Structure formats: C-alpha cells, structure tokens
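If you scroll down you'll find the structure; I have some questions about it.
Let's turn to chain A:
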Amino acid sequence: MSVTCLEARNLAIGYHSRIAKVVASGINLSLFSGQLTCLVGPNGSGKSTLLRTLSGLQKTLAGDVLLNGVPLRNLSASQRARKISVVLTEHFPPSNLTVRQVIALGRLPYTDWLGTLTEDDERIVDDVLDKLEIEALAGRFFHQLSDGERQKTMIARALAQQPDLMILDEPTAFLDWPNRVAVLMKLKELARTTGAAFLLCSHDLELVCQVADVLWVMERSGMLTCGSPRELIESGLLARVFATPYGEFPARRLLLER
Partner candidate 1 sequence: MMLKNLVFISLLIVILGGCTAAPAAPAETLPVATLPLAEAEDLFPVKTELRHAKAFTVEYHDTYKLVTVLQPWRDADITFSYILVQRGTMPPADTGNAQVIEIPIQTAASLSTTHLPYWDELGQLDTLVAVGNSIYINNPKVLDRLRNKTIEAVGNGPDVNVEVLLALQPEIITTTALGNSKKDDYQLLLDKGFHVVIISDFMEETPLGRAEWVKFIALFTNQEAKAEEVFAGIEGRYQKIQKLAQDAKGCPTVLLGYEINGTWHMPGGKSYQATYIREAGGCYLWADDKTTGRIPLSFEEVYAKAADAEYWFNQSSSWLTAADVLKADQRYGKFNAFVQGNTYNNNARVNPTGGNDYNESGHANPDLVLADLIAILHPELLPDHSLIYYRRLAPGVSQP
Partner candidate 2 sequence: MNRSARTRGLWLGMLAALALAWLLSLIVGAVRIPLVEVVNILMGQGASQPAWQVIILDFRLPKSLAALLSGSALAIAGMQMQTLFRNPLADPYILGISSGASLGAALVILLTGGGGVHFLAKLGFLGNAGVALASASGALLVFAGVTLLARQVHTITLLVLGVLVGYLVNALVRILIQFSLPEQVQAYLSWTFGSFGGVSWPQLAWFAPAVVLGILLAVASIKSLNCFLLGETYARSLGISPRRARWIIILSASLLAGAVTAFCGLIGFIGIAVPHLARSLLRSSDHREALPACAILGSTVALLADMLAQLPGSSGILPLNSVTALLGAPVIIWVILKQRNLRQAFST
C-alpha cells in the first residue's frame, strides 16, 4: 500500500550565495504515498528550507531528491508541476479573483498555451470544491474570505494540480482551533482518499502527534529523525528536542490519550 513517493539521498540543503551556507547535510529520507507526514522542529532548524528543496523550489547543495525514482533535477518545470504542488504561507497580492478562479489556476500545468479550461478541468475543479466542502464559496472573491476559508481554497488549488505529492508550509498558522483541527483532519482524509503523499510542517505539536502517520523531527543541529509519533514519543526524542526551561514537552500524555 505504501509506495515510496519521494526519496532524499545524502541531501544537503542550504543557500547558494557566494559561499554556500549549509543548513543541514547528509539527509536521507523517504516519503510514502497515502500518508500524512509532518515535519516538526524548533525555530531556525531549517524546516522551510527542507520543504522548499524537496518541492524543487530551491536547489540542493548536494545529494539527490528522487520523485518516484526519477531525480527531480531531470524533470522539467512543467513535469514537476504535475507531480508536486505546494501551499505556502505567502500571501499573494489581492486581485479580483473568485475562489473558483483561484482553484482553476491549479490546472495550469495541464492547460494549453492560453490557459483555457476544458470540461475535464472544470469537472476536476468541481470535484475539488466538493472534497474541501467549499462549494458555497465558489463565486466569492478570494480576498473576502476568512483565514480558514482561504486556507481551504489554497489547499483546493494545490489539489486541483492532481499532484503525487503535496507540500504544505505551516498550513495551520494563524488559524483558530476549530479550523486547525479541520485542516489537519481534512489533509489526512485526502491522503487516504487520493493516495497522494502529504508533507507538511507545523508548530502544532499536539495536534500533529495525533494526526500524522509519520513524524520527521529536525533539530537545530541539522539532525533529522523519522518515525511514527508513538516511536518518537516513547523514545523520549520529542521531549528532549522540545524541552524548555519550564519543563519538557508532555509527550507521554498524548500516548495515553490515543
């Protein structure tokens, strides 16, 4: 059931400037389809850099990223766009776009040079609206929506790209509690129903521990540890990594609640 969707081999990530700044190196990862994987770690550990590198938006410093066995760098931008979609924290400048139009932009890697939508495309947009339960919002202008509605729309847009892998950078930031729960549960459900791999990073430790299939813990040292939430709690890793002067992260409590 679980197919390896994305693999990282001996990956080094960082920034290309005159001197390459390495954020982390020697990373070996596997990401599985149909699963919700969450990347957690303290601020400044390089989570965003890792996500951007895995999505192909940023170049690797060394090593390989393989998507379904094919190195990312061998794929053209449009090929990549049909496989990987992203949801970012970036707000884009407002314009007169309706929710439907925003979602339809997700179909662009499949449309012709002009961007015309076929009936199939429209059907997919409808389908995605349904999946995210936002049909009622279809005609509304994007920037009139609440934060939660906007986030769902952006996820819908990424879904409309029919990706093998969706990468989300802090999808629960700025959302209220009910919305945070709703988004994470929805993502898990989508992973199951669409069979795509979902990778997100979040600071919502408690929620993520309960929802994710796989956790990647990235420490400030650049050390990355993968495992199921249970494994990582029982081993005490989470408690150690997220220790504060006021006490350690009550990870064991989560085990009891599960």
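The criterion applied here is as follows: a contact is a pair of C-beta atoms (placed from the backbone, for glycine too) under 8 Å apart; a residue touches a chain by one contact, two chains touch by 3 or more; residues count from 1.
Basis for inclusion: all candidates are chains of the complex that A comes from, given by their letters.
The model shown is predicted, which means the values in this text are computed figures rather than measured ones.
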- Looking at 1 or 2, the one that touches chain A within this complex is 2
- Item | Interface residues, chain A side, partner candidate 2 - complex | 55, 57, 76-82, 84-86, 88, 90, 92-98, 101-102, 105-106, 108-109, 111, 113-116, 139, 143, 161
